[in-house]
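Of the protein chains in this complex, all but one are displayed in their positions.
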Amino acid sequence: MRKIAYREALREALREEMRRDPTVFLLGEDIGKYWGGAFKVTEGLAEEFGEERVRDTPISESAIIGVGVGAAITGMRPVAEIMFGDLTALAMDQIANQAAKIRYMFGGQVKCPLVIRTPFGAGVNIAAHHSQSLEAWFMHVPGLYVAVPSTPYDAKGLLKSAIRGNNPVIFCEHKLLYPVEGEVPEEQYTVPFGVADIKREGEDATIVATLYMVHKALEAAKTLEKEGVSVEVVDPRTLTPLDKQTIINSVKKTGRIVIVSEDCKTAGVSAEIAAIIAEEAIDYLDAPIKRVAEPDTPIPFSPPLEQYVIPDEKAIIKAVKEVV
Amino acid sequence: MRKIAYREALREALREEMRRDPTVFLLGEDIGKYWGGAFKVTEGLAEEFGEERVRDTPISESAIIGVGVGAAITGMRPVAEIMFGDLTALAMDQIANQAAKIRYMFGGQVKCPLVIRTPFGAGVNIAAHHSQSLEAWFMHVPGLYVAVPSTPYDAKGLLKSAIRGNNPVIFCEHKLLYPVEGEVPEEQYTVPFGVADIKREGEDATIVATLYMVHKALEAAKTLEKEGVSVEVVDPRTLTPLDKQTIINSVKKTGRIVIVSEDCKTAGVSAEIAAIIAEEAIDYLDAPIKRVAEPDTPIPFSPPLEQYVIPDEKAIIKAVKEVV
Amino acid sequence: MLNLAKEKLTEMFRKMLEIRFFEEKVFDLYAQNLVPGTIHLYTGEEAVAVGVCAALEKTDYVTSTHRGHGHCIAKGADLKRTMAEILGKRTGYCKGKGGSMHIADFSIGMLGATAVVGAGMPIAVGAGLSIKLRKTRQVVACFFGEGASNQGTFHEGINMASIWRLPVIFICENNLYAMGTHQSRVMNIENIADRALAYGIPGVIADGNDVLAVYEKALQAVERARKGEGPTLIECKTYRHKGHSRVDPAKYRPKAEVEEWLAKDPIKRFKEKLLQEGVLIQVEVQKIEREVAAEIEEAVKYAMESPYPAPEEALEDVYA
Partner (left out) sequence: MLNLAKEKLTEMFRKMLEIRFFEEKVFDLYAQNLVPGTIHLYTGEEAVAVGVCAALEKTDYVTSTHRGHGHCIAKGADLKRTMAEILGKRTGYCKGKGGSMHIADFSIGMLGATAVVGAGMPIAVGAGLSIKLRKTRQVVACFFGEGASNQGTFHEGINMASIWRLPVIFICENNLYAMGTHQSRVMNIENIADRALAYGIPGVIADGNDVLAVYEKALQAVERARKGEGPTLIECKTYRHKGHSRVDPAKYRPKAEVEEWLAKDPIKRFKEKLLQEGVLIQVEVQKIEREVAAEIEEAVKYAMESPYPAPEEALEDVYA
């Protein structure tokens, strides 16, 4: 099968959906023909669809999302880009109080099919304001869906589902994934929300990982295999809805779980997954649950500091060894 | 000992600290002499300290916090009030990206002693935009402290510690607690951060609860006692720093834990506490961990709906019975 | 403006009365402890919502605020379902999930009220963008208070509407106070309308207690919007008769000021004008008043007799 980069897979999803449905449009800072998006995801789309549908905005994150909400509840399917995930903090009211709650507050009268694309993640030395992973904030907001694709295939399929769906979605991308290539079929497809993907089967321990951490988990699994430890890697692909069953089934099989997540450990993604296991599958466990995550610090700038805080293969291997 | 309301305890803390330290000042919407704060916490303080130090602001939540940051890093000790906890979403960048990170980003050059007081919690039928409990968002932000006082005594002592401390604090109050009375000594005292309080001792199960849920947990414990179940109620008092040891020690003793938190269940406060136990104290458990929290919905307006989503004594009793 | 059709003028008068009587009833019910939560009454500001909505068509949109009952009624919402929502009933517009601060009726273009001050502004702009992209001739009227004009969303929202020439009419209901805070204490300018200069759009001032004055300005703005010439900011100078919410006695307002404004009661003024100019005669006015009072009674009865939602309904409507 042909291989394309994550960035291109996203662009294909946008292009296909824009061709299919005239109500789909994009808005965000510098996503248009003068720049093509800070990470070039939208490159070429303004040329094809025009500046009305690939709409550059002022630097006004809160209004970008608010405008998305207003358009979504009046018949459009906006895809908003927030240039860096850290900047969702500026739009948190529009995301969590307006987009997520508008259907509920109004008793189900309206749907809000707004997709918010944004890149999270550290690793390129751009420090505390451009490197966070904030998925957990959004998991805590009922009314939102949260997608966390780790491969080009998932990125394309999930983005298409997000755009076609009828709910607001925080579509979390990862800076380091944009150039990563993977198999993506030529023919159209979608990936459903709420269905985890077992990225690697194994017997001795389960690793649940998301986004860039899936790749580190897979590397760790390879290394561990050589040492005789067989690891299953489960990628939830969406955090809301979360496919608990696939995770629990894996734990039933392996009796061990390590949760790997790039966000700060406390009250992060890994906490929720750990809590689910502790509530619903504790009897299958043969060892404590382990979380591998960033320590509770902002992301530092200098390369040795930044590398120190990002969970790596070594940390994952160490955690797995502690439980098997 | 004399009894005063939670609201008055907070006011006393503010008054004592403002008398003690001229750098302490208050800012927020309608906190001054024309209103005294939406929940009347600051009533009378403008009269004593003047409008310069009890400063009414425009409706500009983001700037209220930003101004607090700017004042805090230049020698003042601002106490900002955000009228409703839900509205912290408007100031999330200033809270999480600026206040929390400014010390770290600048390599420890500066401290940011900013206290942000805000009421969370449901129960007074003011619907989805005025009723949330969002403590978990802030637990996930390194650089912030998070206080969650459940009694007038703790409220006063923790607020004084918050103001004297050198870090930004989200000081979470609860709407239903304001009129609740409790013993508060006449003489000055502080309550340290990071020290849990065992609000009731017991042998058979541990309940960890915060804010208004502490009171519901205590009621549940009383009822359970009559049925022969002895429950220990641990109140962490601050979520960051979190006194893990006291919680773990209690679990060592009882072998059972129910975590009660008013926020939405997924990725909430109870998830983190459950994860800590699952990582560090799983061997002491004789039953699965239980979380009692709000379901993953916005807070509805109508009384029967709202009462349905708020965790109540019955739900706590049911959870305890499931584990003992 | 009195050369408008009698029908139109009568309808405007009737709507103003509906709002007034409705709000007085809500106040009564509140005093009897029958309204859960809080309420923000529109009494005294009727000319604004009615003047603006009279310039709109049914398919046009409005966005509303915590003080939203008047916007709903003026846009044509059903009184029964509005009252039922305020009482938290199953038959309310939002099945009891929204309450006083969150009423919407998408069937009449009422896109709903947000209780986060200022948060409706970018949402209105988004509806305007949607109109432009869908190429309909709709317009959006976005209501907000003078207090809201200090929020970042005001700035970001109006700027976007301006650069994209969107069909949005920004209606600032300047009632001088945001809770207990007088305008002069939170902004260094006299007229919110002047803020329009920062976005390169027209800013106009209307006597917010004169329904025809509001109507006239709104109509001009609507025409401009429909022609694709972009947004207008209209500041309506008005006053709320009651406190900010619930039990607020509004002691922060000087007595003379209150009296001055009560004397400018928009309904009294409009009624007098209609009578003076012979548009309506006294018996017609009385008939309308009786009819509206009866309508409101009916709405109250409907709302009171309606059931509460079943508790488990709390779990519905989170996702589509």
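Letters A, B and C mark the chains in the order given here, with residues in each chain numbered from 1 onward.
Assume contacts are C-beta pairs under 8 Å (C-beta built on N, C-alpha and C of every residue); 3 or more make two chains touch, one makes a residue touch a chain.
Given the structure is predicted, the values throughout are model-derived calculations rather than measurements.
Asker: Which residue, B:Glu17, B:Asp30 or B:Asp93, contacts the hidden chain when the whole complex is considered?
Answerer: Per the contact definition at the top, the residue touching the missing chain is B:Asp93.
Asker: Thinking of the whole complex, not just what is shown, which of C:Gln151, C:Ser245 or C:Ser306 touches the missing chain?
Answerer: Only one of C:Gln151, C:Ser245 or C:Ser306 touches the chain omitted from view, namely C:Gln151.
Asker: Quick one: which of B:Met18, B:Ala71, B:Val208 or B:Ala274 touches the chain that's been left out?
Answerer: If we include the chain that is not displayed, B:Ala71 is the one touching it.
Asker: What residues on subunit C make contact with the chain left out of this view?
Answerer: For subunit C, the residues touching the absent chain are 150-156, 159, 162-163, 185-189, 194-195, 197-201.
Asker: Tell me, which residues in subunit B touch the chain that this view leaves out?
Answerer: The list for subunit B reads 23, 25, 52-53, 55, 57-58, 60, 62-63, 65-76, 78, 93-94, 97-98, 102-113, 142-143, 145, 166-167.
Asker: Mind listing the subunit A residues that contact the chain we can't see here?
Answerer: Within subunit A, the residues touching the omitted chain are 29-30, 34-35, 38, 56-60, 62-63, 86-87, 89-90, 124-130, 295-298, 300-309.
We take it that only the chains that are shown with their structure count from here on.
Asker: Go ahead and note the Å separation of the Cα centroids belonging to subunit A and subunit C.
Answerer: Centre separation, subunit A to subunit C: 40 Å.
Asker: Just the number, please: Cα centre separation of subunit B and subunit C in whole Å.
Answerer: Centre separation, subunit B to subunit C: 36 Å.
Asker: Distance-wise, how many Å sit between the C-alpha centres of subunit A and subunit B, to the nearest whole number?
Answerer: 30
Asker: Which residues does subunit A have that touch at least 2 chains other than itself?
Answerer: Residues 93, 97, 104-105, 142-143 of subunit A each touch two or more of the other chains.
Asker: Which residue numbers or ranges of subunit C touch two or more of the other chains?
Answerer: 94, 96-98, 102, 114, 116, 152, 318
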